[in-house]
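So that we are looking at the same thing, I have put the structure below in structure tokens.
All protein chains but one are shown at their positions in the complex.
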Amino acid sequence: MSKMNLTRRGVLKTGAIAGTGVAAPTIFTAQSAAAFTNEPTGSSVTLGFNVPQTGPYADEGADELRAYELAVEHLNGGGDGGLMNTFSSKALQGNGIMGKKVEYVTGDTQTKSDAARASARSMIEKDGAVMITGGSSSGVAVAVQALCQEAGVIFMAGLTHSNDTTGKDKKANGFRHFFNSYMSGAALAPILANNYGTDRKAYHLTADYNWGYTTEEAVRTSTEAMGWETVAAVKTPLTQTDFSSYIAPVLQSGADVLVLNHYGGNMVNSLTNAVQFGLRDKLVNNKNFEIVVPLYSRLMAKGAGANVKGIFGSTNWHWSLQDEGSKAFVQSFGTKYGFPPSQAAHTCYVQALLYADAVERAGSFNPCAVAEALEGFEFDGMGNGKTLYRAEDHQCFKDVLVVKGKENPTSEFDLLEIVEVTPTSQVTYDASIFGGELGSCNPGA
Amino acid sequence: MFGLDKKDFRLLLLVAVLVALAPFILNPFPEGSGMAQFNAGYPDLMQRFVIFGIFAIGFNILFGLTGYLSFGHAAFLGVGSYAAIWMMKLLTMNVIPAIIVSVIVAGIFSLAVGWISLRRSGIYFSILTLAFAQMSYSLAYSVLTPITGGETGLQPKINDPRILDGALANGGTPKANLFGLEMGSSFNLDVGAWVFTFNAGYYLAGIVMLLAFYLSIRIFRSPFGMMLRAVKSNQQRLNYTGLNAKPYTLAAFVISGMYAGLAGGLMVAMDTQVGAERMFWTASGEVVLMSILGGVGTLIGPVLGAGAIKYMENILSKINSDILHTWFAFLPDGLEDFVVTLIYPFIGKGWHLTLGLIFMLVVIFLPGGLVEGGQRVARLFGRKKKSTDTPDGKTTPAE
Amino acid sequence: MEAIVLQILNGLDKGSAYALIALGLTLIFGTLGVVNFAHGALFMIGAFCAVTLSRILTLSHTVVDETQKDFLGNPLKVDVPYMMDWFGESTGAAIIDWAVPLSILFAIPVMIAIGVIMERGLIKHFYKRPHADQILVTFGLAIVLQEIIKYYYGANPIPTPAPAAFKGSFDFGAMMGFDPNTIIYPYWRIIYFAFAAVIIGAVFAFLQFTTFGMVVRAGMADRETVQLLGINIDRRFTLMFGIAAAVAGLAGVMYTPINSPNYHMGMDFLVLSFVVVVVGGMGSLPGAVAAGFLLGILESFASMREVLAVLPGLNQIIIYLVAIIILLTRPRGLMGRKGVMED
Partner (left out) sequence: MGILEVKNVGKRFGGLQALGDVNLSVTENTVHAIIGPNGAGKSTLLNCLVGKLIPDTGSVMFDGQSVLGRKPFEINQMGISRVFQTPEIFGDLSVMENMMIPCFAKRDGAFTANAYAAMMKDKEIIERAEQVLEDMSMADKRHMNAASMSRGDKRRLEIGMCLSQEPRLLLLDEPTAGMARADTNNTIDLLKQIKDERDITISIIEHDMHVVFSLAERITVLAQGTPLVEDTPDNIKGHPKVREAYLGETQDAA
């Protein structure tokens, strides 16, 4: 028995050696043979979906991944075509991208910049991804964007709200569809003034890191322009879970509005705590005490339960929008998965389509050609009305939604209602105000 | 050879061969095959293997020899990384100054932390180091944002001064290099269906790791190393033998801090970015787990542990349900779905679960870590005849 | 003055959670000599006992409501909990409303069972192993428990409100003779503090006044001697592990209305609770409790904006800074015993 095995192994071995002998080794340097990094040469093209799969944002990441899978299905001609039917550009045919079937790889960012870069690099180096997209925080977005710039692939940012992503840390190979802190502030302030009056004293609790700073700054500037006064701004650690010691002193400060510049778990906890402390039942300066959450995420807001009722905030997109694009996306996503998509899902889906469309229009996967096709690109039918991919900073300009926690939700998804769709013109800013340098696109070769 | 005895030299040689041939060894499956998913021979992961290997080797000099369990070693890695990136921003994209400065800065920082923390021993020491590391992390993430970049970290920018470098081509991207040899540049070898990648950065990191490993063998075999083991074994006896334990432990602490700084500097050299979460307590915990998983106090164990954890993090997490379906497509539909459902919780977003289970299984069944596993296998094959002659004195299995 | 009273209240409240977790951790350290990195996971599982019970109580059948539409435009499916069917709408709703307090009854047996299974199945094999091995195995266990919870409940926080009767806040300041509207405090946080005090008191009374407790305390001081006396200390230690798990679990159950539970809440508390235990001094139960409250109060003070104006970032590091200062001035923490986990 053992003897037979030995002979068989011997045969296999010689076979393998013969095999290698036949295939003469071809030697070349990776970066000189191709025109650009990971030029797709076969019948398919690989995209890298880099989303948080572990850690506190895992659910958001899962929703992003669902959106990407849906986008791939649509790009390859499956399903109902989703937003491809309403998209103003008709370059996409449902036959993949430039006739190449879309394949994808997935990775886990863990919402840590190191892990996100490791995962993105493996997609680029191992799987030959020609575009990386996804993510659920600005730290990750900035880190991966810088990597893609260096490696010579396109980065289509997922959920990232800090001004930095297309501000001081902008990169020629990176593009952001999601809105940012500045836009939140600009969109919120007039609504807040309308609803709560112009004579208000605001108390800010701010997450103590870059995104928190830019958000506080944006909301402060725009509300102060409306006549509000900022009585205090206190920074809270990212790792804080119980915000009682930050919330309790708010009433003593004479403030009548609390602005929670928090996201994700921080937001859920600080909002829950604020409502617990009965802030919203109080009358201060003869006005009802109010709470504002500049950046809403429906998915995360669910964690705060009934506490979100009546609280204003802004969001990139919401499934209850009634334009054709949004309706088509909700229909498509809802049919496949049984629940409505989140704003993160929307942004990721749109980014995937925008990339594919840009490739088609450019007629090349070369990042420089794609970037050129995206720069200054104006489109419609993707759910936020007319949208511009500004050339100067690769930021999308589109309508911003101001939303409010719904008083009588009919289902677990029905948490927010749209109060106002702030037009693009109101949230547009000069591209140079946040500094940074875009550089020139890097095709990697 | 090199002042090592035969056994150690063989080990060093083995590690050198493994490092040199890693592009082949880690890519056993042909490109495009279903198993290619398990290939780890791409630059990023290979670099991470050796860099975390260095980190773990250094940690083991402290923990494995002296028994002092530092729960804040990631802070030195982080500080080294910040030093390196600042060198790249201010001086040059050449990695040499970055790496050297990262080691020096981490050494100074660990000297300060060690000097204070080593006033206590046992868990009190662990908590002191943890506290320093957590403070470093928290401050780097928040109030030190102007120096550390906070949440978004630091990357080389086009408009950094870089006084030693010439101006970049218009709008060009600064890239880490070794006298012009870019760390990212690779050389691909196509052999039949296989593709093997030889990456400049990996080989630089690999050489540094070999040096670090060699140095660690020398330390293990030196009188100094013996004193460190003596500290772990019986500090009282050491004191009454006329030896001052404090400078020995402090030196071990600083050496391992410098190893961490070296790892941090190399990380930046390979991948020009630093984020504060590199210093979070989970990162410190990770190196502890690497050492224990591989085998505390053994030379090669920590490197194996580092490799195992990084492999799972980077390979398992990338397997998604689609890939599973392709693997099991040969099964009948119902069975395919069943098998996929069974495996799915352990891969992709469930890779943490697998990691946790492996921690438990290794520590339950292999009290000496992976190294002991290797020894058992070797015993099984190599010394079948005289399997009962060497009762293992040190390790006792559970119960 | 009011600001200080307020922060002391906050500190006591935060401290309650720290003290409860640290108490259980110290019980395990002290009795079994095991470094239990899975203790945070026990806290988390306790919280998910509350989530589970409220899921059980809201088990529903669906009724199609033709008058309303869901997000796809189909008729809305409305969930009607069986509780409402069985007990009528108002009684059913009231039972569901009281899910968190009811979870206490639910969590005690569950947590004790989990603790005992953990000890018998895993931990007891590690008594004589090095602390490093204990750390690795319990950390692995913590990850596994956490991932199991994540698999079934997702990663997002799950709102688990307090009963309506305890929602909201009251004017604590006015009761104490301060100006009205200065010290407003939520009912549930006061309840949490009281609950913690009761549990801590109960644990101490149990150890102080029962024979069982006496044996355990003797075992903590000198395990071998107690065993030489022919007392089966192992069984008692197993039960002690169960009790420690129950204490952590109850801390988790009661914590759910304060912050919505999520699968990683245990890890968030893990490091902190170790710091609390060590600052309190290894092996000292009163030390753990005292350190819990001390750190809670100091953390609260450090988060005042008046303090932060002078020392920005102090709130980021206060716990660790205090830990360092205490450990440098008092070698074994506040009340640590000599020789416990010092080598």
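Letters are used for the chains, namely A, B and C, taken in the order the chains are written, and counting of residues starts over at 1 for each.
Assume a residue touches a chain if its C-beta (ideal position, glycine included) is under 8 Å from a C-beta of that chain, and two chains touch if they have at least 3 such contacts.
This is a predicted model, so every value here is computed, not measured.
The chain not shown here makes contact, within the complete complex, with B. Checked against the full complex, the one of B:Phe179, B:Tyr240, B:Phe330 or B:Phe381 touching the unshown chain is B:Tyr240. Only one residue in the set B:Ser33, B:Asn159, B:Ser222 or B:Thr341 touches the chain that does not appear here, and it is B:Ser222. Contact with the undisplayed chain is limited, among B:Phe52, B:Phe109, B:Phe198 or B:Tyr248, to B:Tyr248.
The residue from B:Gly3, B:Gly172 or B:Gly382 that touches the chain not shown here is B:Gly3. The set of subunit B residues touching the chain not shown comprises 3-5, 215, 218-219, 221-227, 229-230, 232-234, 236-245, 247-248, 251, 255, 393-394.
Throughout what follows, only the chains that are shown with their structure count from here on.
If touching chains are joined by edges, the resulting network of the protein chains shown connects every chain directly with every other. Counting partner chains per residue, subunit C has residues 312-313, 316 touching two or more of them. Within subunit A, contacts with two or more other chains are made by residues 58, 62, 208, 235, 237, 239. Only residues 39, 42-45, 48, 138, 141-143, 145, 149-153, 155, 157-159, 170-173, 175, 184-193, 197, 267, 271-273, 275, 277-278, 313-314, 317-318, 320, 348-349, 351-352 of subunit B touch subunit A when the two sit together in their complex. Residue ranges on subunit C touching subunit A, taken from their complex, read 2-3, 6-7, 9-11, 13-14, 17, 68, 70-72, 76, 150, 154-159, 161, 167-170, 181-182, 184-186, 188-189, 257-260, 262, 264-265, 268-269, 299-300, 303-305, 308, 312-313, 315-316. Every residue of subunit C that touches subunit B in the complex is listed here, in rising order: 35, 122, 125-126, 128-129, 131-133, 135-137, 139-144, 146-148, 151, 267, 271, 274-275, 278-279, 282, 312-313, 316-317, 320-321, 323-324, 327-328, 331-333, 341-343.
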